[in-house]
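The complex appears here minus one protein chain, its other protein chains still in place.
Labels run A and B following the written order; every chain starts at residue 1.
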Amino acid sequence: MAAPVPPKTSAGRFFEDFRLGQTIRHATPRTLNGGDASLYLALTGGRFAPQSAETFARAIGYPASPIDDLLAFHVVFGKTVSDVSLNAVANLGYADCRFLKPAFPGDTLSAVSQVIGLKENSNRESGVVYVRSKGFNQRAEAVIDYVRWVMVRKRDANAAAPEPRVPKLPEAVRVADLGAACPRIDRAAFDPELSGSPHRFEDYRAGERIDHVDGVTVEEAEHQSATRLYQNTAKVHFNQFSEGQGRFGRRLIYGGHVISLARALSFNGLANAFHIAAINGGRHVAPLFAGDTLFAWSEIVETAALPGRDDVGALRVRTVATKNRPCVDFPWREGEGYEPHVVLELDTWALAPRRT
Amino acid sequence: MAAPVPPKTSAGRFFEDFRLGQTIRHATPRTLNGGDASLYLALTGGRFAPQSAETFARAIGYPASPIDDLLAFHVVFGKTVSDVSLNAVANLGYADCRFLKPAFPGDTLSAVSQVIGLKENSNRESGVVYVRSKGFNQRAEAVIDYVRWVMVRKRDANAAAPEPRVPKLPEAVRVADLGAACPRIDRAAFDPELSGSPHRFEDYRAGERIDHVDGVTVEEAEHQSATRLYQNTAKVHFNQFSEGQGRFGRRLIYGGHVISLARALSFNGLANAFHIAAINGGRHVAPLFAGDTLFAWSEIVETAALPGRDDVGALRVRTVATKNRPCVDFPWREGEGYEPHVVLELDTWALAPRRT
Partner (left out) sequence: MAAPVPPKTSAGRFFEDFRLGQTIRHATPRTLNGGDASLYLALTGGRFAPQSAETFARAIGYPASPIDDLLAFHVVFGKTVSDVSLNAVANLGYADCRFLKPAFPGDTLSAVSQVIGLKENSNRESGVVYVRSKGFNQRAEAVIDYVRWVMVRKRDANAAAPEPRVPKLPEAVRVADLGAACPRIDRAAFDPELSGSPHRFEDYRAGERIDHVDGVTVEEAEHQSATRLYQNTAKVHFNQFSEGQGRFGRRLIYGGHVISLARALSFNGLANAFHIAAINGGRHVAPLFAGDTLFAWSEIVETAALPGRDDVGALRVRTVATKNRPCVDFPWREGEGYEPHVVLELDTWALAPRRT
C-alpha cells in the first residue's frame, strides 16, 4: 500500500499554528526593476522628484533614483500574507515601521517574520497575532522593519490557547531612529521648481492642516494589478465569486493601495516631503471599494530636527483619507469614532530638506 | 493616367491564401525587458521564484531571472495572429509545444510560421489551417516551437481547395525532448521556504489531484492590457462595438490570458513546478468574459525522470480551469462533453527539482 500523498496546497496558518518566538521565512523573493517603479507610478500617481528622476536623485545625493518607500513596503508586506494573514478576520494595525535602507532597481527583496505576541479572544474562536516583519535586500541588509497585528481564526475553538502576550509598541518611532534610509542630502541641489514646491522643513508647523484638494476614483483593474504587483494574494481583493457572497458583496481594495493613493494625493501640499522615514501607525477605518473616489488631508503633528543632520528635518504627518467626500473642512474623528466618510488614518514621519 | 494605388491595409489571409509548405515571417519583433516581466506579474499574479527573483534564479543555475515561459509564448503567439488567424472562426488547438531556450530581459523575440496542413471543411465555407510556429531570439536560436490549428474562413466558397493534408501530431511531447530550456539546476540551492513549497518531483504521483483553491476575477482593462502587451491584435478581444453585435455580445478574453491565470493559480499546490517545458495540448472549452471568476485544479497525469538529468524531473500536469465555480470536487468531463463551468483543459509537462 502506498504512503498517503501529503497535502500540496496550503490553507494558511490558524491561530493555534503560531508560537511565540517562531520565525517564518516567506516566499517569494522579488527583484524590483525600473518597470516596477513605472507601473507603481501609473497605478498610484506618484510625482515626488527623487523617485521620478535619476537626475534629481543623483543631484541631491542618492546613488540612483530610489524605489518608492511604499512600493518597497507593499512588496515586503505582500510576502507575509500567505504565511500570516490568509485566515485573518481583520488586519488590526501596524506600528514601529522604520525604513532602514533605500531600495533601488535591481535589488531583490525578501521577508522574514517573527511572532512577538499572541492573545486569544474571549470568544475562543480567534486570536490576535503580532508579528515583527523585516524586509531584506540581496546583501541581507534590513530595508524595512515593522510590526503588524491581525485577528486570525482558530481552526478549532477548543484548541488550547497560549499564555497571552501583547508586545509593547511605541506610540511613534523615536526621532533618533529616523533617517537611516536617507543619504545625506545636498539641500542646495534640491531644486524647488523641479520638485514642485518651495516649502521646506522650516515652513511647516505643528498643527498646520493641509487639504490635498484632488480626488482619485479607483477601478477594480487598478487595485488588482497593484496588489498582484506586490504578490499579495489575500483572497478578498481578487475573488468576486466568493466576495459577492460575503459581508460586503464586493472585493475589498487592499489597504496599502489606499495608503499609496493618499500619499500620491499628498504631493499637493507636501511635495518636498520626499521620503517616508517611518510609519508610526495606521488604521483602516472603513473599506474602500472600486468606484469610490478617494480624498485626503494631512495635519503636521510635530516637527523635529534630526540629531546630527542639518540636511533634512522630520515632519510627523497624520494623513486622513475619505471616500466620496472632499476634505476642505478636514473631516476626522466624530464622537467616539470617525466621521463616516473616513477610510484611513495614517501616522508617518516624512523627511523634507531644510532651508539653505 | 496614374497607376492604381495598392491597398495599404491587410484584411488578413483567407483559407485559400495558405499554401502547404508556405513560410511566413511575422511582424513585429519585440524586445522584452524587466518591465514586461513586472507587468506580466501584475496582470496575472505569478509567484514562481526563479521568474520573480534574480537571486533565486542565479542560485539554482540560471544566468539571470528568466522571462516567464508563458509570457514568451504569448509574445510569439501574438505575432502570428495577423498573418494566420485574423479571419479565424475558431482557434481549434495547439500541440507539440516545446520550450527550447530560456528568454531573458533584453532578448528580442521574432516568429516564423510554416503551413503544415490544410483541410477544407465539407461546407466549403472555411477550412482548417495547421501551422508550425517558431519563436527565435536575436541570436536566431529557436526559443519556442509549437503547432496550432485554426478554422479560417474562405474568401470565396467556390474557390478550389487544396488536397487535404492533416499533419500527424504527437499526443504528448516525448520525455526525451524536454528540458532544453532549463539549465542544470543546483537542487540543493532550491530553497523550499523561498520557493513557497517543500514538495519536490518525487512527492508527486500519477493520479494525484490538486485543487488550487483560489479564484481570480478578470476585468476588461486587465485582459486588454495583457493581450496588447503581447501585440496580439485579434479583434474579438478589443472591440466592444463589433462584439456587442456578435454571438456573445461581449469581448472575449484571450485564451492565453486564461492559461496564464490558471498557471498563476496553480502556484498553490505546484509552487516548485517552476518551468513549463512543454504544452502537449490545450482546449478552450468555453469562453471567459470580464467579470467571471476563474478557478483551477490539476491532475498529475504522469511523472517522468529526464534522461541524463538528476536535477529535475517532469510532471505531466492536466490543468482544468472553471468559471464561477470552485474546483474542490475537481469538475472535468461530463458525458460526451465537459462540466458546464469548465473553460480550459491544458496538458503540460512541468519541471520540478528532484530531492537532494
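Definition applied: a residue touches a chain if its C-beta (ideal position, glycine included) is under 8 Å from a C-beta of that chain, and two chains touch if they have at least 3 such contacts.
Given the structure is predicted, the values throughout are model-derived calculations rather than measurements.
Considering B:110, B:268 or B:303, the position touching the chain not shown turns out to be B:110 (whole complex). Across A:20, A:159, A:216 or A:236, the single residue that touches the chain missing here is A:216. On the side of chain B, touch with the chain left out of the figure occurs at residues 2, 5-6, 8-11, 25-31, 33-36, 38-39, 82, 105-106, 108, 110, 138, 219-222, 224-226, 228-229, 231, 233, 235, 238-242, 251. Those residues of chain A that touch the chain absent from the view are 33-39, 41-45, 47-49, 52-56, 65, 105, 193-197, 199, 203-205, 208, 210-217, 219-222, 225, 268-271, 291, 293, 295, 324-326.
The rule we apply is simple: only the chains that are shown with their structure count from here on.
Remark: chain A and chain B have CA centroids separated by 36 Å (rounded to whole angstrom).
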